[in-house]
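Have a look at this one before I ask anything.
All protein chains but one are shown at their positions in the complex.
Chain lettering (A and B) follows the sequence in which the chains are written, and residue indices restart at 1 in each chain.
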Amino acid sequence: MTTFGRGLRTLVLATVLTIIVALALVFFYAPLDADQGFIQKIFYLHVPLAIVSLCGFVFGGLLAIGHLRTRNRAWDMRSYVAIHMALIFGVGGLITGSIWAKASWGHWWDWSDPTLTSFLIVLLLFATYQPLRFSIEDPERQARYASVFAVVAAAFVPLNFIAVRLAQQFVHPRILTLGGGNLPGSMRLTFLVSLLGMALLYATLWKYEMTAKNARIQVRRLRRSLLGDDSVRPLGRSAAPS
Amino acid sequence: MSTVLAVLRKDLRLELRTFETLPAMALFSLSTFVIFHFGFNQAAIAGQLAAGVLTVTLLFAALLGAGRLFVAEREQGGFDAFLLAPVDRNALLVAKAVAMFIFLAVLEVIAVPAFGLLLLGPPLGPRLPGLIAVLALADLGLAVIGTFVSAIAIQTRARDLIAPIIGLPLLIPALIGTARAAGPLLAAHGSGSPPTKWIAILALYDVVFALIAYAVFDYLLED
Partner (left out) sequence: MSALAVSPALAPGKAAPYVIAAYAVFLAIVLIYVAIMARRLARTEKDVQQLKRELDQRAAAAEHKDEREPVL
(Lines give C-alpha, C1' and ligand atoms only; values in the text may rest on other atoms or scores of the structure.)
Protein backbone atom coordinates (compact mmCIF):
# COMPACT_ATOMS: atom_id res chain seq x y z
CA MET A 1 0.00 0.00 0.00
CA THR A 2 1.58 3.25 -1.13
CA THR A 3 1.54 6.10 1.32
CA PHE A 4 1.65 9.68 0.20
CA GLY A 5 1.47 11.47 3.50
CA ARG A 6 5.10 11.07 4.44
CA GLY A 7 6.96 14.32 4.47
CA LEU A 8 3.76 16.30 4.19
CA ARG A 9 4.32 18.07 7.48
CA THR A 10 7.80 19.31 6.56
CA LEU A 11 6.46 20.44 3.23
CA VAL A 12 3.68 22.44 4.87
CA LEU A 13 6.13 24.08 7.22
CA ALA A 14 8.45 25.01 4.40
CA THR A 15 5.53 26.39 2.39
CA VAL A 16 4.14 28.51 5.21
CA LEU A 17 7.55 29.94 6.04
CA THR A 18 8.36 30.77 2.44
CA ILE A 19 5.00 32.41 1.84
CA ILE A 20 5.30 34.54 4.96
CA VAL A 21 8.77 35.65 3.95
CA ALA A 22 7.54 36.33 0.41
CA LEU A 23 4.65 38.48 1.62
CA ALA A 24 6.97 40.41 3.91
CA LEU A 25 9.34 41.03 1.03
CA VAL A 26 6.53 42.07 -1.29
CA PHE A 27 5.03 44.64 1.00
CA PHE A 28 7.98 45.85 3.02
CA TYR A 29 11.11 45.28 1.00
CA ALA A 30 10.46 45.51 -2.72
CA PRO A 31 10.55 49.08 -4.01
CA LEU A 32 7.59 50.77 -5.64
CA ASP A 33 7.63 50.51 -9.40
CA ALA A 34 8.12 53.88 -11.03
CA ASP A 35 5.61 53.22 -13.82
CA GLN A 36 2.84 51.31 -12.17
CA GLY A 37 3.20 52.20 -8.52
CA PHE A 38 1.50 50.09 -5.95
CA ILE A 39 -0.40 48.07 -8.55
CA GLN A 40 2.79 46.36 -9.56
CA LYS A 41 2.59 44.35 -6.34
CA ILE A 42 0.09 42.11 -8.09
CA PHE A 43 2.98 41.00 -10.28
CA TYR A 44 4.41 38.98 -7.39
CA LEU A 45 1.18 37.05 -7.17
CA HIS A 46 0.06 36.77 -10.78
CA VAL A 47 3.28 35.69 -12.46
CA PRO A 48 4.16 32.93 -9.97
CA LEU A 49 0.60 31.62 -10.24
CA ALA A 50 0.89 31.50 -14.02
CA ILE A 51 4.36 29.98 -14.07
CA VAL A 52 3.54 27.30 -11.50
CA SER A 53 0.32 26.52 -13.35
CA LEU A 54 2.10 25.99 -16.65
CA CYS A 55 4.81 23.91 -15.00
CA GLY A 56 2.05 21.92 -13.36
CA PHE A 57 0.54 21.11 -16.73
CA VAL A 58 3.88 19.97 -18.07
CA PHE A 59 4.43 18.00 -14.85
CA GLY A 60 1.07 16.33 -15.43
CA GLY A 61 2.11 15.45 -18.95
CA LEU A 62 5.33 13.88 -17.73
CA LEU A 63 3.46 11.84 -15.12
CA ALA A 64 1.10 10.74 -17.88
CA ILE A 65 4.05 9.46 -19.87
CA GLY A 66 4.99 7.49 -16.77
CA HIS A 67 1.52 5.98 -16.73
CA LEU A 68 1.56 5.04 -20.38
CA ARG A 69 4.91 3.35 -20.03
CA THR A 70 4.40 1.51 -16.76
CA ARG A 71 0.65 0.84 -16.92
CA ASN A 72 0.61 1.52 -13.19
CA ARG A 73 -2.48 3.58 -12.48
CA ALA A 74 -0.89 5.32 -9.52
CA TRP A 75 0.90 7.42 -12.12
CA ASP A 76 -2.40 8.29 -13.71
CA MET A 77 -3.73 9.47 -10.38
CA ARG A 78 -0.64 11.61 -9.89
CA SER A 79 -1.13 13.05 -13.35
CA TYR A 80 -4.81 13.76 -12.75
CA VAL A 81 -4.11 15.59 -9.51
CA ALA A 82 -1.25 17.54 -11.05
CA ILE A 83 -3.43 18.78 -13.90
CA HIS A 84 -6.36 19.49 -11.61
CA MET A 85 -4.19 21.61 -9.31
CA ALA A 86 -2.54 23.36 -12.24
CA LEU A 87 -5.95 24.29 -13.60
CA ILE A 88 -6.99 25.82 -10.27
CA PHE A 89 -3.74 27.77 -10.05
CA GLY A 90 -4.23 28.76 -13.67
CA VAL A 91 -7.68 30.18 -13.06
CA GLY A 92 -6.20 32.11 -10.16
CA GLY A 93 -3.49 33.41 -12.48
CA LEU A 94 -6.04 34.45 -15.07
CA ILE A 95 -8.21 36.29 -12.54
CA THR A 96 -5.26 38.10 -10.98
CA GLY A 97 -3.99 38.94 -14.46
CA SER A 98 -7.35 40.41 -15.32
CA ILE A 99 -7.39 42.47 -12.12
CA TRP A 100 -3.92 43.71 -12.94
CA ALA A 101 -5.02 44.64 -16.47
CA LYS A 102 -8.00 46.53 -15.11
CA ALA A 103 -5.86 48.41 -12.63
CA SER A 104 -3.14 49.19 -15.14
CA TRP A 105 -5.02 49.96 -18.33
CA GLY A 106 -8.66 50.18 -17.40
CA HIS A 107 -9.86 47.05 -19.25
CA TRP A 108 -10.59 43.69 -17.67
CA TRP A 109 -9.14 42.00 -20.72
CA ASP A 110 -6.59 43.04 -23.30
CA TRP A 111 -5.73 41.05 -26.38
CA SER A 112 -2.45 42.83 -26.85
CA ASP A 113 -0.77 40.85 -24.11
CA PRO A 114 0.42 37.64 -25.79
CA THR A 115 1.22 35.86 -22.57
CA LEU A 116 -2.24 36.26 -21.08
CA THR A 117 -3.84 35.24 -24.39
CA SER A 118 -1.69 32.10 -24.70
CA PHE A 119 -2.48 31.30 -21.13
CA LEU A 120 -6.21 31.54 -21.80
CA ILE A 121 -5.89 29.11 -24.71
CA VAL A 122 -3.94 26.63 -22.59
CA LEU A 123 -6.58 26.82 -19.87
CA LEU A 124 -9.33 26.27 -22.43
CA LEU A 125 -7.55 23.14 -23.53
CA PHE A 126 -6.93 21.68 -20.09
CA ALA A 127 -10.43 22.55 -18.98
CA THR A 128 -11.55 19.76 -21.31
CA TYR A 129 -9.50 17.20 -19.40
CA GLN A 130 -12.14 16.44 -16.81
CA PRO A 131 -15.12 16.33 -19.21
CA LEU A 132 -13.08 13.94 -21.31
CA ARG A 133 -12.28 11.69 -18.37
CA PHE A 134 -15.80 11.57 -17.06
CA SER A 135 -17.30 10.72 -20.41
CA ILE A 136 -15.36 7.46 -20.63
CA GLU A 137 -16.79 4.77 -18.43
CA ASP A 138 -14.26 1.98 -18.57
CA PRO A 139 -11.66 2.92 -15.90
CA GLU A 140 -8.67 1.48 -17.72
CA ARG A 141 -9.55 3.19 -20.97
CA GLN A 142 -10.37 6.39 -19.14
CA ALA A 143 -6.93 6.47 -17.58
CA ARG A 144 -5.23 5.61 -20.83
CA TYR A 145 -7.06 8.21 -22.93
CA ALA A 146 -6.61 10.85 -20.30
CA SER A 147 -2.88 10.19 -20.27
CA VAL A 148 -2.66 10.44 -24.05
CA PHE A 149 -4.52 13.72 -23.89
CA ALA A 150 -2.30 15.00 -21.08
CA VAL A 151 0.84 14.23 -23.07
CA VAL A 152 -0.38 15.98 -26.21
CA ALA A 153 -1.74 18.93 -24.29
CA ALA A 154 1.52 19.36 -22.37
CA ALA A 155 3.43 19.34 -25.67
CA PHE A 156 0.98 21.95 -26.91
CA VAL A 157 1.88 24.46 -24.17
CA PRO A 158 5.20 25.69 -25.57
CA LEU A 159 3.93 25.57 -29.16
CA ASN A 160 0.98 27.71 -28.25
CA PHE A 161 3.06 30.36 -26.53
CA ILE A 162 5.40 30.64 -29.48
CA ALA A 163 2.57 30.92 -31.99
CA VAL A 164 0.64 33.54 -30.07
CA ARG A 165 3.72 35.62 -29.31
CA LEU A 166 4.53 35.69 -33.00
CA ALA A 167 1.01 36.77 -33.80
CA GLN A 168 0.76 39.63 -31.36
CA GLN A 169 3.32 42.07 -32.55
CA PHE A 170 1.21 45.13 -32.26
CA VAL A 171 2.24 48.74 -32.24
CA HIS A 172 1.86 48.95 -28.48
CA PRO A 173 3.24 45.76 -27.03
CA ARG A 174 1.91 46.19 -23.57
CA ILE A 175 3.50 43.36 -21.77
CA LEU A 176 2.45 42.55 -18.23
CA THR A 177 5.67 40.84 -17.23
CA LEU A 178 8.30 43.39 -16.39
CA GLY A 179 10.59 43.07 -19.39
CA GLY A 180 12.35 39.81 -18.60
CA GLY A 181 15.68 40.36 -17.02
CA ASN A 182 15.40 44.07 -16.37
CA LEU A 183 14.28 43.69 -12.81
CA PRO A 184 16.34 45.50 -10.24
CA GLY A 185 17.95 43.15 -7.70
CA SER A 186 15.52 43.74 -4.86
CA MET A 187 12.53 43.09 -7.08
CA ARG A 188 14.13 40.02 -8.51
CA LEU A 189 14.78 38.57 -5.08
CA THR A 190 11.19 39.21 -4.04
CA PHE A 191 9.94 37.64 -7.23
CA LEU A 192 12.08 34.53 -6.81
CA VAL A 193 10.96 34.01 -3.23
CA SER A 194 7.33 34.48 -4.30
CA LEU A 195 7.85 31.96 -7.08
CA LEU A 196 9.40 29.49 -4.64
CA GLY A 197 6.53 29.96 -2.23
CA MET A 198 3.97 29.33 -4.97
CA ALA A 199 5.81 26.24 -6.16
CA LEU A 200 5.95 24.90 -2.63
CA LEU A 201 2.25 25.60 -2.21
CA TYR A 202 1.52 23.64 -5.36
CA ALA A 203 3.67 20.74 -4.18
CA THR A 204 1.98 20.76 -0.77
CA LEU A 205 -1.54 20.82 -2.17
CA TRP A 206 -0.64 18.13 -4.68
CA LYS A 207 0.72 15.85 -1.99
CA TYR A 208 -2.24 16.66 0.22
CA GLU A 209 -4.73 15.78 -2.49
CA MET A 210 -2.87 12.54 -3.31
CA THR A 211 -2.89 11.53 0.35
CA ALA A 212 -6.60 12.25 0.72
CA LYS A 213 -7.46 10.39 -2.48
CA ASN A 214 -5.34 7.43 -1.50
CA ALA A 215 -6.90 7.25 1.93
CA ARG A 216 -10.35 7.33 0.36
CA ILE A 217 -9.44 4.51 -1.98
CA GLN A 218 -8.07 2.35 0.82
CA VAL A 219 -11.21 2.90 2.85
CA ARG A 220 -13.34 1.90 -0.11
CA ARG A 221 -11.31 -1.25 -0.56
CA LEU A 222 -11.71 -2.13 3.09
CA ARG A 223 -15.44 -1.55 2.90
CA ARG A 224 -15.70 -3.71 -0.14
CA SER A 225 -13.81 -6.59 1.37
CA LEU A 226 -15.55 -6.29 4.74
CA LEU A 227 -19.09 -5.45 3.80
CA GLY A 228 -19.35 -6.86 0.33
CA ASP A 229 -19.59 -5.26 -3.07
CA ASP A 230 -22.98 -3.70 -2.50
CA SER A 231 -21.89 -1.52 0.36
CA VAL A 232 -19.61 0.51 -1.84
CA ARG A 233 -21.46 3.13 -3.80
CA PRO A 234 -20.12 3.36 -7.34
CA LEU A 235 -18.04 6.47 -7.73
CA GLY A 236 -20.14 7.75 -10.64
CA ARG A 237 -17.43 9.91 -12.09
CA SER A 238 -14.41 8.01 -10.98
CA ALA A 239 -11.17 9.36 -12.19
CA ALA A 240 -8.85 7.76 -9.72
CA PRO A 241 -8.08 4.07 -9.87
CA SER A 242 -10.08 1.96 -7.46
CA MET B 1 2.26 1.39 -46.56
CA SER B 2 -0.06 -1.04 -48.21
CA THR B 3 -2.18 -1.04 -45.07
CA VAL B 4 -2.55 2.69 -45.31
CA LEU B 5 -3.60 2.41 -48.93
CA ALA B 6 -6.03 -0.39 -48.17
CA VAL B 7 -7.78 1.52 -45.39
CA LEU B 8 -7.72 4.71 -47.43
CA ARG B 9 -9.25 3.00 -50.43
CA LYS B 10 -11.99 1.58 -48.24
CA ASP B 11 -12.84 4.96 -46.77
CA LEU B 12 -12.86 6.73 -50.11
CA ARG B 13 -14.98 4.04 -51.67
CA LEU B 14 -17.36 4.27 -48.72
CA GLU B 15 -17.68 7.99 -49.15
CA LEU B 16 -18.19 7.72 -52.89
CA ARG B 17 -20.99 5.24 -52.40
CA THR B 18 -22.81 6.88 -49.54
CA PHE B 19 -21.92 10.58 -49.88
CA GLU B 20 -22.40 11.08 -46.19
CA THR B 21 -19.71 13.51 -45.23
CA LEU B 22 -18.66 15.66 -48.15
CA PRO B 23 -21.99 17.09 -49.25
CA ALA B 24 -22.74 17.97 -45.64
CA MET B 25 -19.44 19.79 -45.26
CA ALA B 26 -19.97 21.65 -48.52
CA LEU B 27 -23.51 22.68 -47.71
CA PHE B 28 -22.45 23.76 -44.26
CA SER B 29 -19.71 25.96 -45.72
CA LEU B 30 -22.03 27.59 -48.22
CA SER B 31 -24.67 28.29 -45.60
CA THR B 32 -22.01 29.73 -43.34
CA PHE B 33 -20.91 32.11 -46.06
CA VAL B 34 -24.49 33.31 -46.42
CA ILE B 35 -24.78 33.83 -42.69
CA PHE B 36 -21.54 35.76 -42.62
CA HIS B 37 -22.76 37.95 -45.44
CA PHE B 38 -25.82 38.94 -43.48
CA GLY B 39 -23.87 39.15 -40.29
CA PHE B 40 -21.48 41.70 -41.71
CA ASN B 41 -24.01 43.40 -43.94
CA GLN B 42 -21.37 44.42 -46.44
CA ALA B 43 -21.25 44.01 -50.19
CA ALA B 44 -17.84 42.38 -50.07
CA ILE B 45 -15.04 41.72 -47.64
CA ALA B 46 -11.32 41.63 -48.16
CA GLY B 47 -8.01 41.33 -46.42
CA GLN B 48 -7.71 40.02 -42.89
CA LEU B 49 -11.47 39.91 -42.36
CA ALA B 50 -11.95 37.72 -45.42
CA ALA B 51 -9.10 35.47 -44.34
CA GLY B 52 -10.67 35.10 -40.94
CA VAL B 53 -14.07 34.20 -42.34
CA LEU B 54 -12.62 31.61 -44.70
CA THR B 55 -10.47 30.08 -41.97
CA VAL B 56 -13.27 29.82 -39.44
CA THR B 57 -15.66 28.31 -41.98
CA LEU B 58 -13.13 25.68 -42.98
CA LEU B 59 -12.42 24.95 -39.35
CA PHE B 60 -16.02 24.21 -38.49
CA ALA B 61 -16.56 22.20 -41.64
CA ALA B 62 -13.47 20.19 -40.74
CA LEU B 63 -14.70 19.52 -37.22
CA LEU B 64 -18.00 18.42 -38.69
CA GLY B 65 -16.28 15.99 -41.01
CA ALA B 66 -13.79 14.77 -38.40
CA GLY B 67 -16.61 13.65 -36.18
CA ARG B 68 -17.61 11.11 -38.82
CA LEU B 69 -14.18 9.62 -39.33
CA PHE B 70 -14.30 6.71 -36.94
CA VAL B 71 -18.01 6.15 -36.65
CA ALA B 72 -18.05 3.19 -39.02
CA GLU B 73 -15.16 1.56 -37.19
CA ARG B 74 -16.83 2.05 -33.87
CA GLU B 75 -20.29 0.86 -34.79
CA GLN B 76 -19.37 -2.09 -36.94
CA GLY B 77 -16.39 -3.55 -35.16
CA GLY B 78 -13.79 -2.12 -37.49
CA PHE B 79 -11.44 -1.44 -34.58
CA ASP B 80 -11.39 -5.06 -33.51
CA ALA B 81 -10.82 -6.23 -37.06
CA PHE B 82 -7.95 -3.80 -37.41
CA LEU B 83 -6.38 -4.81 -34.12
CA LEU B 84 -6.52 -8.47 -35.08
CA ALA B 85 -4.72 -7.90 -38.34
CA PRO B 86 -0.92 -8.12 -38.19
CA VAL B 87 -0.34 -4.57 -39.30
CA ASP B 88 1.27 -1.47 -37.95
CA ARG B 89 -1.40 0.30 -35.87
CA ASN B 90 -0.34 3.75 -36.85
CA ALA B 91 -1.42 2.92 -40.37
CA LEU B 92 -4.97 3.64 -39.25
CA LEU B 93 -3.99 7.12 -38.14
CA VAL B 94 -2.17 7.84 -41.39
CA ALA B 95 -4.98 6.47 -43.54
CA LYS B 96 -7.68 8.43 -41.73
CA ALA B 97 -5.63 11.62 -41.80
CA VAL B 98 -5.03 11.27 -45.52
CA ALA B 99 -8.72 10.62 -46.07
CA MET B 100 -9.55 13.72 -44.06
CA PHE B 101 -7.05 15.73 -46.07
CA ILE B 102 -8.64 14.58 -49.29
CA PHE B 103 -12.09 15.46 -48.01
CA LEU B 104 -10.91 18.93 -47.07
CA ALA B 105 -9.23 19.41 -50.44
CA VAL B 106 -12.39 18.43 -52.27
CA LEU B 107 -14.39 20.66 -49.98
CA GLU B 108 -12.16 23.60 -50.80
CA VAL B 109 -12.57 23.02 -54.53
CA ILE B 110 -16.24 23.80 -53.92
CA ALA B 111 -16.04 26.25 -51.05
CA VAL B 112 -13.23 28.54 -52.15
CA PRO B 113 -14.75 29.50 -55.50
CA ALA B 114 -18.05 29.95 -53.70
CA PHE B 115 -16.28 32.19 -51.24
CA GLY B 116 -14.76 34.16 -54.10
CA LEU B 117 -18.19 34.51 -55.64
CA LEU B 118 -20.26 35.31 -52.60
CA LEU B 119 -18.08 37.21 -50.19
CA LEU B 120 -14.69 38.16 -51.50
CA GLY B 121 -14.24 41.64 -52.92
CA PRO B 122 -10.97 41.43 -54.85
CA PRO B 123 -10.81 38.85 -57.65
CA LEU B 124 -9.78 35.38 -56.57
CA GLY B 125 -7.88 34.27 -59.66
CA PRO B 126 -4.45 35.84 -59.18
CA ARG B 127 -4.38 34.91 -55.50
CA LEU B 128 -5.20 31.28 -56.06
CA PRO B 129 -1.67 29.79 -56.09
CA GLY B 130 -0.73 31.43 -52.80
CA LEU B 131 -4.07 30.53 -51.29
CA ILE B 132 -3.71 26.91 -52.34
CA ALA B 133 -0.31 26.72 -50.63
CA VAL B 134 -1.71 28.18 -47.41
CA LEU B 135 -4.81 25.98 -47.45
CA ALA B 136 -2.77 22.86 -48.17
CA LEU B 137 -0.75 23.41 -45.01
CA ALA B 138 -3.87 24.28 -43.07
CA ASP B 139 -5.60 21.12 -44.29
CA LEU B 140 -2.66 19.06 -43.11
CA GLY B 141 -2.98 20.44 -39.60
CA LEU B 142 -6.75 20.08 -39.62
CA ALA B 143 -6.45 16.50 -40.84
CA VAL B 144 -3.92 15.43 -38.21
CA ILE B 145 -5.62 17.09 -35.27
CA GLY B 146 -9.06 16.16 -36.55
CA THR B 147 -8.10 12.51 -36.76
CA PHE B 148 -6.44 12.50 -33.36
CA VAL B 149 -9.34 14.21 -31.65
CA SER B 150 -11.89 12.04 -33.39
CA ALA B 151 -10.07 8.89 -32.31
CA ILE B 152 -10.25 10.02 -28.70
CA ALA B 153 -13.83 11.23 -28.89
CA ILE B 154 -15.24 8.13 -30.54
CA GLN B 155 -14.75 6.17 -27.32
CA THR B 156 -16.51 8.67 -25.13
CA ARG B 157 -20.18 9.06 -24.32
CA ALA B 158 -20.56 12.61 -25.58
CA ARG B 159 -18.47 12.27 -28.71
CA ASP B 160 -20.03 15.13 -30.63
CA LEU B 161 -19.22 17.48 -27.81
CA ILE B 162 -15.82 16.21 -26.80
CA ALA B 163 -14.28 16.38 -30.28
CA PRO B 164 -14.81 20.12 -30.84
CA ILE B 165 -13.88 21.26 -27.34
CA ILE B 166 -10.62 19.35 -27.44
CA GLY B 167 -9.91 20.14 -31.06
CA LEU B 168 -10.48 23.89 -31.01
CA PRO B 169 -7.76 24.93 -28.55
CA LEU B 170 -5.32 22.53 -30.17
CA LEU B 171 -6.07 24.05 -33.56
CA ILE B 172 -5.74 27.68 -32.53
CA PRO B 173 -2.06 28.09 -33.47
CA ALA B 174 -2.73 26.51 -36.87
CA LEU B 175 -5.66 28.82 -37.41
CA ILE B 176 -3.69 31.85 -36.38
CA GLY B 177 -1.11 30.84 -38.96
CA THR B 178 -3.72 30.25 -41.67
CA ALA B 179 -5.60 33.47 -41.12
CA ARG B 180 -2.45 35.56 -40.88
CA ALA B 181 -0.96 33.99 -43.98
CA ALA B 182 -4.13 34.46 -46.00
CA GLY B 183 -4.78 37.99 -44.80
CA PRO B 184 -2.27 39.84 -46.98
CA LEU B 185 -3.16 37.46 -49.83
CA LEU B 186 -6.80 38.46 -49.86
CA ALA B 187 -6.21 42.17 -49.35
CA ALA B 188 -7.57 44.55 -51.95
CA HIS B 189 -4.14 45.38 -53.28
CA GLY B 190 -2.48 42.18 -52.17
CA SER B 191 0.89 41.02 -53.30
CA GLY B 192 -0.22 37.54 -54.27
CA SER B 193 2.36 35.72 -52.19
CA PRO B 194 1.73 34.80 -48.59
CA PRO B 195 4.12 36.01 -45.89
CA THR B 196 6.80 33.35 -45.43
CA LYS B 197 6.87 33.69 -41.67
CA TRP B 198 3.39 32.31 -41.30
CA ILE B 199 3.91 29.59 -43.87
CA ALA B 200 6.91 28.45 -41.89
CA ILE B 201 4.96 28.47 -38.64
CA LEU B 202 2.11 26.50 -40.18
CA ALA B 203 4.52 23.95 -41.60
CA LEU B 204 6.33 23.63 -38.27
CA TYR B 205 3.08 23.17 -36.40
CA ASP B 206 1.94 20.48 -38.84
CA VAL B 207 5.18 18.54 -38.55
CA VAL B 208 5.34 18.71 -34.75
CA PHE B 209 1.77 17.62 -34.25
CA ALA B 210 1.99 14.89 -36.85
CA LEU B 211 4.95 13.46 -34.94
CA ILE B 212 3.24 13.75 -31.57
CA ALA B 213 0.02 12.18 -32.84
CA TYR B 214 1.98 9.38 -34.48
CA ALA B 215 3.81 8.70 -31.23
CA VAL B 216 0.75 8.40 -29.02
CA PHE B 217 -1.82 6.92 -31.38
CA ASP B 218 -0.86 3.38 -30.47
CA TYR B 219 -2.11 3.86 -26.93
CA LEU B 220 -5.54 4.83 -28.16
CA LEU B 221 -6.09 1.64 -30.08
CA GLU B 222 -5.36 -0.99 -27.49
CA ASP B 223 -8.11 -2.95 -25.97
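The rule is short, and it goes like this: contacts are C-beta pairs under 8 Å (C-beta built on N, C-alpha and C of every residue); 3 or more make two chains touch, one makes a residue touch a chain.
Computed from a predicted model, the values in this text were never measured in an experiment.
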The chain left out of view makes contact with A
Which of A:41, A:141 or A:165 touches the missing chain? It is A:41
Chain A residues touching the chain left out here are 32-39, 41-42, 45-46, 49, 88, 91-92, 95-96, 99-100, 102-104, 178-179, 182-184, 187, 201, 205, 208-209, 212, 215-216, 219-220, 222-223, 226-227
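Basically, only the chains that are shown with their structure count from here on.
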Chain-centre distance (mean CA atoms) for chain A and chain B, in whole Å, is 32
Note: in the complex, chain B contacts chain A through residues 148, 152, 155-158, 161-162, 165-166, 168-170, 172-173, 176-177, 180, 197, 201, 205, 208, 212-213, 216, 219-220, 222
Residue set of chain A touching chain B in the complex reads 68, 121-122, 124-125, 128, 131-132, 135-137, 141, 144-145, 147-149, 151-153, 155-156, 159-160, 162-164, 166-167
